[in-house]
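Apart from one protein chain that is not included, each protein chain of the complex appears where it belongs.
Chain lettering (A and B) follows the sequence in which the chains are written, and residue indices restart at 1 in each chain.
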Amino acid sequence: MSTPVFAPWNDPNETPLIRFKGVTKRFGDFTAIDDLTQDIYAKEFFALLGPSGCGKTTMMRMLAGFETVTKGRIELAGQDIAAVPPNQRAVNMMFQSYALFPHLSVYENIAFGLRRDKLPKDKIDARVAEMLKLTRLEKFARRKPHQISGGQRQRVALARSLAKGPKLLLLDEPLGALDKKLRQETQFELMDIQETTGTTFVIVTHDQEEAMTVASRVAVMDEGRIIQVATPDGIYETPNSVYVADFIGDVNIISGTAKANGKDQYFVDWGVNQAPILAHSERPFSEGQECHLAIRPEKISITKEKPEEAENAVQGKVLDIAYLGNLSTYHVELPGGQIIKAQTANTRRLSRRGITWEDPVWIRWNATAGVLLEH
Amino acid sequence: MRRFALIAVPYAWLLALFLVPFLIVFKISLSDIALAIPPYTPTVKDGFSALIQGLDFENFVFLTTDDLYYKAYLSSLQIALISTLLTLFVGYPIAYAMARAPQEWRATLMMLVILPFWTSFLIRVYAWIGILSNEGFLNQFLLWTGMISDPLTILNTNTAVYIGIVYTYLPFMILPIYAALERMDDSLIEAAEDLGCSRLTAFWLVTIPLSRNGIIAGCFLVFIPALGEFVIPSLLGGSGTLMIGKVLFEEFFNNRDWPVASAVAVILLLILIIPIVLFQRNQQKQAEAEA
Partner (left out) sequence: MKRLSTFNITSLTLGFAFLYLPMLLLIIYSFNASRLVTVWAGFSTQWYGELLRDEAFLSAAWVTIKVAVMSSTVATILGTMAAYVLVNAGKFFGRTLFSGMIYAPLVMPEVITGLSLLLLFIGLGLDRGILTIVLAHTTFSMCFVSVVVSSRLVSFDRSLEEAALDLGCNRFEAFRLVTLPIIAPAVISGWLLAFTLSLDDLVIASFVSGPSSTTLPIKIWSSVRLGVTPEINALSTLMIAIVTIGVIAASLISKRSAVRAQQDAQTAERTA
């Protein structure tokens, strides 16, 4: 028996925790959020990913109550939250700057929200102790925020926003201020804490790696719209547009026109004097329609000799080699001038790398290796 | 050698024109009044031993016997304290609004706060005479609106002194509070609201504590000069307004009692040492917190 996969968005019987219904937000003439509809389910770890200015922070601030909705409605557990001020929402936020109160100790920072609820002192003590334990901060309870490290501050901010046991926790670039190594460790910590507490997390980030690591679903945003919502592997392997494919990871885009070739198979005409590329696609394309083949570098293999029986093979010339330790990326220039990136894993420590600059090489990939996109 | 000259020149200047005069004040405060020029005894001409023997605490004893003096000290403290608090209540909302104003306005607002400081202190105090007098602008305005039927007597009372001090020292209160509030991260207020504070509790629990150093600095910057103030009580205050700066001035110029005037000055200085030391400590603590 396998454990059931966590995917409430595929279950028609689940009711979402948060519903954005046709939400628009304008600042003067500027439209930050454009007629956006989206459901988020309980216990999800939902990531809003996009470049700065795409509206992800505005979405989060509307959930927290710091921005009002211009049009449409946002529901939390079935209720419209427009009229609820931020201090009465069962939503807490972890701020990008952490916003720790510099005049209060770690303990007092975590207790701040509990005290607002007028809880009895022993209850507060117990809850703060629990939070300190969860975030491994027991030793620092008496310190002031400026007396602890950046990573510890981040954990105080997390503990403070979780202390009230919110239905929904919003995290605004929670790891942005940490260095790379600490960030990777903390990502796993965040996931553990999210699982332990069973809280719904909505995270805003511009770091695609971070979103892919922590989230159950990722929403890629651009100019006030959500372009695609899917699980991390869904976003990576089946992007719905060139924008998403390009935003997440490295990709080669080959543009051309489609020509049907049996069920779910198309030929892509992409250059004069070039054999058409064979591509698999469940999305239908009409005859002669413009299309873009998005294909990840690691799905392309590179050889010196012409491969036999390849579904797609093109000859080119090595322009650049980037040795990254675990991987090597080859930039191959095709006769038409297009540059294709191909990646190989360096699985052996000592091996002769037979391919070098200016070498004529062959690159090949399968019909199912790439995704055929309309735009 | 050059280093020596660099240090010695300003050092000697300050010794000769700041420290030595003080010691003279201290010495004269221990001398007796005399009908001579200078009007005190003993002087350096009497020789060193006579100089020492001639000194006593008689003038300080005199200050305690005549209740004019301790009343003047107490009333100076009271006036300085009340006007400092009034300045805080007037200045804080202005500083707060400045810190919340759009970035591009702030430099202009700052300049508008500082500009009165560059104009003559005397003229700024003088401007209030025309406003507060019985037939002044304020009374004319209030009579016109019908809020009062008889002119209010404000000029030559302590109220006029409070208004004068608040008006002239307001920039000293606004600037340090503004500096503290401007540094504050807006997300702290949002965080407080997010954790369940209303606007008012967030202000009380976060904004006020974080601007504490600015408030303290501003209060000292108003309180210390207000305590020794002379121009404002003389121009706006009445005969009943007792402030020590005024008493000292009158003692010196009208009564020509130099020893008593010096004793008054020495005591004023002793009273001032406490707030000055406290102020220095606050500034130091702030500097350390920023470092």
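Here is the rule we go by: a contact is a pair of C-beta atoms (placed from the backbone, for glycine too) under 8 Å apart; a residue touches a chain by one contact, two chains touch by 3 or more.
Note that the structure is predicted; figures quoted are calculated from it, not measured.
Although one chain is omitted from the display, it touches the following shown chains in the full assembly: B.
Within the whole complex, the absent chain has one touching residue among B:112, B:148, B:208 or B:289, and that is B:112. Touch with the chain omitted from the figure is made, among B:6, B:148 or B:289, by B:6. By the touch definition given at the top, chain B reaches the unshown chain through residues 2-3, 6-7, 9-11, 13-15, 17-22, 24-25, 28, 38, 44, 90, 93-94, 96-98, 100-102, 107, 109, 111-116, 118-124, 126-131, 133, 135-137, 140, 167, 170, 224-225, 227-231, 234-235, 245, 248-249, 252, 258, 261-262, 265, 268-269, 272, 276, 279-280.
By our rule, only the chains that are shown with their structure count from here on.
Residue ranges of chain B in contact with chain A, taken from their complex: 185, 187-188, 190-198, 201, 205-206, 209-210, 212, 289. Touching chain B in their complex are the following residues of chain A: 64-66, 85-88, 91-93, 95-97, 99, 101-103, 112-113, 116-117, 146, 160-161, 164.
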